[in-house]
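Only one protein chain is missing; all other protein chains are in place.
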């Protein structure tokens, strides 16, 4: 049970959060201008690194705010928040 | 019976004024309060407790604690419980148990005991209340911290108990909590330690029913101190598994803590100093020590001197060559380890010490690494753990010796519980295995109930010797939770039955219950399924409810629909981006059906959007999706479009909803709200009005999920019961009929309205559902739009929602049934055309029908395909998904 630092509420149990996958995958400004391949890359392709990973979480059982942190996927250590 | 002939005259921590009767393997015995089942058996001279799982060899009590590999028992009374080590079962009056030959037996009746769980928080968690743990806890408490100390024994003291030494008191402090009979079994991320407390097990049949028998502690600690001591390990030599072979430290514990002599005459085999203390304590308690064999040439002069003072023979550089006796040790042969003459010694006890392994399971679970320590002859925590954990305690120096010379490797046991021998390890390494993890899986060493507590390091040591590797490089197998077995009942706690997941109910639940409705689970909600009349089965009741809705008037509790108020100057912009339809053009007072997709174009949810004011909308979601849709809106607002000035607020339980449906519904609503213009012209389809309903302020929506003239009435959740009663009264003259979710499903399916989550599965676009009309062509973008032009989503042969009419109008197709092209099944793999998503009896159609997702379905309308039903394939005809009132003539009454 990780203790995840909500930037607003402070550290809370992992079970209060929703995972939002990789951070920094912005919705394209003009999806219509993208090729099928570029659009598929946005939809389906994500990094899955072993080690530090910048990812999004939502404190869904608390303040409902989304935020970004960096978690080491090997140790679950939160290395930046 | 007399019994307890191996009990010492005095001493130990048992209460000799409190005898306890128990039965083991069909014989009656007595022990004392403070005994374990193992110590009480030994007090009665019983060593052998069962047989080994694979080879059926007799086995006896080997240790005095949780590390026990042999003495597994089945508790029969007061309640059946399998596979408990006799060394961990506290004795109570009336205990009935028997020894096991491996597996136990689960109870064939429900366990009446209560189990629960609790959360706890502390600054310092100390695991282990031995001397090091007690010192750490006292220091932490006096520094002002909130401290929890846990220990698996009934009283603190740890190794002091076995040594017969006094135990220091913990200082009185309200923030220092000592949990005895509690085993920390899991160490998870961020110092989250899970433990099980055995609260009333030791009371047997006298356990009070209102207290939980076991309690799971979920402890979050700022710092953890592991003071978990060490487990003694054995040595591999021939017939080292005979009853009467016992760890030396365990024998010392039996004498000092329990006042039990584990035998009459003992041989001690050791590789380190610790077993001498056992020899001396046993000797003092009246056990004859035939000899101490110390493998180390020169042994320990200081200990040898103390032995000599007591007349105990010490043979340095000696090893056990042979163990004589099958059901019980009767003699032991010693020989110099480099050969020479053998010496047979009569003995009924062989005490063994191969060294001490620091108990590092929790440290390892925490992410810490173990390192091999030459001085200890054991693996120890390397102090590198990323979590805030400290390991404390003292260690006994030892040497890296794993097997004794000579003897048959096929009876030299490494893992007693799995019957794994040196010969088995030779076979594994002989196949080329070089990793202990592989050897473990091949031989099953370390995989038993005891998880290799006494055998793990021994296995690594033997394997290292076999392959010529350094044990430090070879390492150990991985430690995983649970450290000791935990019952599923404890893990489940009170989260079982109806408490497994919260049950959500509407304000009208009591009425539904009182009127005999069975309930359907929709997400966490209980929704009334149908209301059976006298003697009605479900099919009859649903046909009656459907007829009422199509021919007269019917009502349902629709309060479970998710409701979200979306407010702010940019609310319309947000809705335009999230729904496939255009919402910004909606007029105040109007309602629009809307579909939401994920960026990949697949339908996420549907519902209605009502414009309450220029800058306020009320959005409904499907029952199971309310929270997900609110999260979805927040995600886009917060992470992609923070510039939008919009707030989303859940009002699902602010408003209760009663749907009034059917050709007579207008009269009912008119009677409820005399001031409301309910005329066709004055209150058009897909609009809403504020209204006072039977004196209750609320809103009325002209929405239909059945195709009939219908109204949805919203009032405060508090007023739901009053409104429901008023609707019943106002509709009485028209025979108003309450209906449940099954009728709702039939009515909507007759109209081809999909249920998201039933007729869809996350791979279905609005076009697949025939909802292309709800997808805006004018908006430059909305979530999902780009995906509709992907090659995959624009294929003509996608699965599309269609209707199905079985040839035989009495045939109800099973939901999930696949559809095939031919009347006989071809050879597998059988190509499927799609599957049935919904199937019902229809009163309006006078027959059964179904909805299905069928490959290229809309182009197949009119075709006959086949559905497996039991052993048969039944013919069905593909139709439009709209089977009733396709012109939409009925919605305005």
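Read from first to last, the chains carry the letters A and B; within each, the first residue is number 1.
In this text, contacts are C-beta pairs under 8 Å (C-beta built on N, C-alpha and C of every residue); 3 or more make two chains touch, one makes a residue touch a chain.
Here is the rule we go by: contacts and distances are computed from a predicted model.
Q: Looking only at the UniProt record of the hidden chain, which name from "3-isopropylmalate dehydratase large subunit", "Glutamate/aspartate import permease protein GltK", "Phenylalanine--tRNA ligase beta subunit" or "Sarcosine oxidase subunit gamma" is the right one?
A: When "3-isopropylmalate dehydratase large subunit", "Glutamate/aspartate import permease protein GltK", "Phenylalanine--tRNA ligase beta subunit" or "Sarcosine oxidase subunit gamma" are compared with UniProt, the left-out chain turns out to be "Sarcosine oxidase subunit gamma".
Q: Looking at the full complex, which residue from B:211, B:410, B:539 or B:825 touches the chain that isn't shown here?
A: Only one listed residue reaches the unshown chain, and that is B:211.
Q: Quick one: which of B:182, B:455, B:652 or B:687 touches the chain that's been left out?
A: The single option touching the absent chain is B:652.
Q: Quick one: say which of B:503, B:539, B:733 or B:830 touches the chain that got left out.
A: Considering the complete complex, B:503 is the one touching the chain left out.
Q: From the list B:565, B:761, B:781 or B:821, which touches the chain that is not on show?
A: B:565
Q: On chain A, what residues meet the omitted chain?
A: Residues of chain A in contact with the hidden chain: 8-10, 12-13, 15-16, 61-65.
Q: Even though one chain is hidden, which residues of chain B still touch it in the full complex?
A: 114, 116-121, 146, 209-212, 218, 220, 494-495, 498-499, 501-507, 509-510, 525, 560, 565, 567-569, 645, 647, 649-655, 695-697, 715-722
The working rule: only the chains that are shown with their structure count from here on.
Q: Return the distance between the CA-based centres of chain A and chain B, expressed in whole Å.
A: Here the centre of chain B sits 26 Å away from the centre of chain A.
Q: Quick one: which bits of chain A touch chain B in the complex? Just the residue numbers, please.
A: 1-3, 11, 13-14, 18, 20, 26-27, 30-32, 34, 36, 39-40, 42-44, 56, 58, 60, 64-66, 75-77
Q: If we count contacts the way the header does, which residues on chain B are in touch with chain A in the complex?
A: The touching residues are 188-190, 192, 218, 220, 367, 386, 599-600, 627, 631, 634-635, 638-640, 780-781, 785-787, 789-791.
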